[in-house]
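Note that one protein chain is taken out, while the other chains of the complex remain in position.
Chain lettering (A, B, C and D) follows the sequence in which the chains are written, and residue indices restart at 1 in each chain.
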Amino acid sequence: MSKAMEPDLQNPFGDVRAAVEGKEWRHPASHGLRGFVLDNRASLGTLAVFIVMMAVFMIANPTVFTTWYLYSSVLTTLPVALFVVVPLVFVVTCGEIDLSFPATMGFASWVFALVVQAGYDPFLGIAAAVLTGILLGFLVGSLVVYGGLSSLIATLGMNFLLRGLIQIINEGKSMALTGLANSPAYKIFSSQVYGVPVQIFWAIAFVVLSAMLYNRHRFGAQVKVVGDNPDSASQMGIDVKRVRVKVFVFVGIGAAIAGCFSVMINFTWWPTAGDGYLLPVLASVFVGGTPTWGGIGTVAGGAIGAVTVSFIQTGVVAAGLSGFYVQFFNGLIIILSLLGHKWNQARYR
Amino acid sequence: MSKAMEPDLQNPFGDVRAAVEGKEWRHPASHGLRGFVLDNRASLGTLAVFIVMMAVFMIANPTVFTTWYLYSSVLTTLPVALFVVVPLVFVVTCGEIDLSFPATMGFASWVFALVVQAGYDPFLGIAAAVLTGILLGFLVGSLVVYGGLSSLIATLGMNFLLRGLIQIINEGKSMALTGLANSPAYKIFSSQVYGVPVQIFWAIAFVVLSAMLYNRHRFGAQVKVVGDNPDSASQMGIDVKRVRVKVFVFVGIGAAIAGCFSVMINFTWWPTAGDGYLLPVLASVFVGGTPTWGGIGTVAGGAIGAVTVSFIQTGVVAAGLSGFYVQFFNGLIIILSLLGHKWNQARYR
Amino acid sequence: MAERIIELRDIKKSYGQVYALGGVDLSVDRGEVVGLIGDNGAGKSTLIKILSGVVRPTSGDILVRGRPVSGWSAARSRDAGIETVFQDRALAVQQTIVRNIFMGRELTGFMGWLKVNKEIEEASRLMREIGFTSKVFTPHSIVGQLSGGERQGVAIARAIYKQAELIILDEPTTALSLTETAKVFHFVRQVRASGRSILFIGHNIHHVFEIADRFVVLDRGKVALTTDRSAVKSAEDLIHFMEDIAHPGGLPGLREASAAEQGAR
Amino acid sequence: MAERIIELRDIKKSYGQVYALGGVDLSVDRGEVVGLIGDNGAGKSTLIKILSGVVRPTSGDILVRGRPVSGWSAARSRDAGIETVFQDRALAVQQTIVRNIFMGRELTGFMGWLKVNKEIEEASRLMREIGFTSKVFTPHSIVGQLSGGERQGVAIARAIYKQAELIILDEPTTALSLTETAKVFHFVRQVRASGRSILFIGHNIHHVFEIADRFVVLDRGKVALTTDRSAVKSAEDLIHFMEDIAHPGGLPGLREASAAEQGAR
Partner (left out) sequence: ATTALCAAVSTLPARALDAQWCKDVHIRFFVGGAEGDAFGTIVYNGAKQAAADLGPKVDYIFSGWDVEKMVQQLREAVAVKPNGIAMMGHPGDAAIMPLAEQAHKDGIKMMYQNVPVPTVTAAFGGGYVGAQQEQQGRALGAEAFKLAGLKSGDKAIMIGPFENESRGARERGTVAALKEAGIDVVQINSQTEWAADPNLAIPLITAALLNNPGVKAVGYPGGQMLGNVPTYMQAAGRKPGDIFNFGFDTSPQIVEAFKGGWVQLTADQQPFMQGYLPILSLCQQVVLGLSPMNVDTGAGFVTPQNYEIVSELAKQALR
């Protein structure tokens, strides 16, 4: 009997199959423009929002928006945000969230400042900061993952707790690192090249590497699967908890680098360092087109989201509106982006 | 054939059933103390956290904590938090979250302040504020529910947008309502009775009513079912979207009342009114034992959570620690509560 | 002829570009058991979701007791005496058995306050009726703590409450063991005996054949056959018919597999 | 005797106070199809989850090719050549078919970077093998867009990749139509013919009887019977046996229901 059936296994629907004969499967991306658009519709949507927003601003005030300084000043601070937005895309894709990154930024950059102030090379400081970031990310991740806590609230708690520690020890004192400007580390990480702030190159490299990690690396593949269906992932032999902890560690690393870059911009560490990034960074991730339910996301979109959010304030002021309009536009852009992304984020179950 | 089977339907497992013969089902609560504990384990857990925390503070500084004034001063503003924490328990149970309540508080209390400043009766002001709260809740809810947006980010956006509107129109100016003290509304809502601030009675009434609404009313039953399994709920004829919008409206009402109480306590409306409540109120809900995934929750726990969070700062300072420790303890209490609730929040699928 | 409880006329439904139903007529009379069969994706679940008001048809008419209705919804469907046990059971697993039984139909008194004791009484009665007293759980047990068969029982208890006129069962025996399946059969016969109607959906054609008075075969969104039980000799006839419509040219593999299945009996 | 691929000895498993398994022995030899049957909640899924390393037993030994193993996990089970199609299919529905097929076993090159083209090629080959070319989807299609049967196909494709030694199928035909069921049967025979082993779980005893070389009946966490196919005359024998162990005293309703079922054939 099984003999008689064998041909069917090879060709159980021979008749229907003929219709698609000769058609080989191709990656949608290889279908040219249409495939590219389909594959990247979330990030392209974000880009569209950004372009529309900039167009409105430009029409309001063409002269300012054709000045390079405007862009170069955004490019100075944007990298700091990018270094956290991108890892957060991983966290959100993994079905978690991390609100503790501001304190991690503060903590890691504190270590950096301490090392530099003690007279060591800033490179050593950066290494120490990244190590701190890894440790804190591991701590937060382990608490959430092995403690089985809701990451939204647990990381909020950790943010308070870590910031509290900084405050208790420092009693509010900031550190000025005026010597930093002459160090080679500063030249490499924070100077200008032909009027372009170098930090943006580092940030772009980070974004590109992360996007590849997200789309072309086992880590990204596993993050997506874990965020999509953790039960399946563990049934398929993926160590779900480890993957989850890893994304928190990744945020720790990103936050540490962000913290160091932030200190290098103006040679000062504040005990509040990082706090101001909580809401803009969060907003960037979601404005960028990563949905809240996990499993899918876009690194490029998140980066564009960060650019968009960075330009809101600047644009509002450059367009000649009073600063009171900034919050309003922040809200407006968030809502409009979410509405826009509704159309390209189908949620399957 | 069906004839022969009928007795079976009445008694298909006659043999096994004999074992439980005579045992009538009873509500667990009727099993006395054990049942009560089981039924209320989340809120009792919260209560335990609170008691332990207070015990620690009292040991650190017995004299301060035996002074009635300390409690009466906390009881003055606690109601403001309670009026938002309780509706938020409904929202979270319903599987959503609302971060726009601070702006709603600010907006509604602004309307209240305008009405009072224009010389009308404060009662009218409260009515107008509540109406504003309903409208804003409806607006936010409709945007989230009918727009199909993630409530976490959409309500964050709405918070920015509404606060931005307040700022744009007021340009930062606050309003002092010194005449308020002599109005009958003030007597009823904001004076003291035998040293107890009356607002706490209103808040307790609100909590009790809401707890009944949650546990003994169709609204609560539907909120829980919708948060648990929206697909089933709609298959069973529940208008899921309407229930969802309703919880946002409920938050709007709560926030409006909270805003009015806050203005009556301070005799001043600030354009930033409500902003400071975002994190403490959110923390209260989760410290109170309502999990993030929807379907279950506890109003009483949320209320106790609010009390706990209110006492952290007071307790830390009264215990003789510097204000730098407040954030640290905030984080610590959140993390410890989450860990504590882990044991009484089983998640079924 | 018995009273016609509900009738669907020329119902069409498309999801985007997917045509789930392309003009279906279906009716259920009082006291009959209609068996609805068809391949995966034939549109069975879509059809009964339209019946129960959960899904709105793209076009077509719905008649309740002969009168056309508009604004058909899940709530109205239940009001009209139609109860459904959905394929995915539609239970809120973190809630108690009581809350699930009265989902969307809470027993309320003054201003929407729940009649808690009444609900418990009724739930107890229902559970006893479908043979649930033997277990250690009470109406306050959380549904998430029950086994698959027990959950199916809760869904059925919900459906028989209120003496519905028509009960729709979408693959109620899927993933149930023999014992549990027997229980469901019990119940179906019981309902028919009490003069109510049932619409029974199943992949196991033997099951459906055993229980139904009339068969409706759906094929790719269309009714391929409507026939009385008396017109069909055996379940095998039905199976053959379905194979034929599925693969008009005949698919040897399938035929053999099904022959093997039959042979084994 | 053929090589013994895997053996479980005296496996016990309890979830809190629920004893899912109370000392089970089970073994699978090369090239045989073992049918695992039992009532709902008998512990079948728990047992195969232990086999596939997803659930850790409370006590008992696992032997792979005669050698006891420790630290048994899902990853190690897959490394040992055991692939499982779980009852709930274990698919990540928002990911592409490729990502699902290679879930937890990504084809990676230098430093964990994915070999994307290799994966696509392999996925295409697998899908063609199980007859999936007829549809409009590609390896990049999102699994959430597929029908139930098609999703089952992806799960099976994942299992046959890498020429696993033992493939475990937990109720693979549940909620599948005749056509789709026939496809799964195809596949099982194909695998057996190629000398690999299968552990097949199902409620439809006729199906299991048809396909298995050996039967293991689980009853409330214990093995009630292990028998070769040659020792059993017909599926009815098995059904009777199962009824007897389920209700030693005999349950008239059940017997009738099952008699009715048989009668209809």
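In this text, contacts are C-beta pairs under 8 Å (C-beta built on N, C-alpha and C of every residue); 3 or more make two chains touch, one makes a residue touch a chain.
Computed from a predicted model, the values in this text were never measured in an experiment.
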Contact with the hidden chain (one of A:37, A:54 or A:70): A:70
Positions on chain A contacted by the hidden chain, ascending: 61, 63-64, 67, 69-70, 72-74, 76-77, 80, 163, 166-167, 170-174, 176, 178, 262, 265-268, 270-277, 279-280, 310-311, 313-315, 317-320, 322-324, 326
Positions on chain B contacted by the hidden chain, ascending: 64, 67, 69-70, 72-74, 76-77, 167, 171-174, 176-178, 181, 262, 265-268, 270-277, 313-314, 317-318, 320, 322-324, 326-327
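What we mean here is this: only the chains that are shown with their structure count from here on.
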Greatest separation from chain B - chain, by CA centre: D
Rounded Å distance between chain B and chain C, as computed from the means of their C-alpha atoms: 41
Centre-of-Cα separation between chain D and chain B, whole angstrom: 48
Residues within chain C bordering two or more other chains: 186, 253, 257, 260
For chain A, residues that touch 2 or more chains besides their own: 1, 5, 8, 12
Footprint of chain C on chain D - complex, ascending: 38-42, 87, 147-149, 171, 174-182, 185-186, 203-207, 209-210, 234-236, 239, 242-243, 246-247, 251, 253-254, 257-258, 260-262, 264-265
Chain A partner contacts - residues on chain D that touch it in the complex: 49, 52-54, 73-78, 84, 86, 88-95, 99, 102-106, 108, 112-114, 116, 120, 124, 129-131, 133-134, 136, 138-140, 142-145, 183, 186-187, 189-190, 192-193
Of all residues in chain A, those that touch chain B in their complex: 143, 147-150, 152-154, 156-165, 167-168, 171-172, 279, 282-283, 286, 291-293, 322, 324-335, 338-339, 342
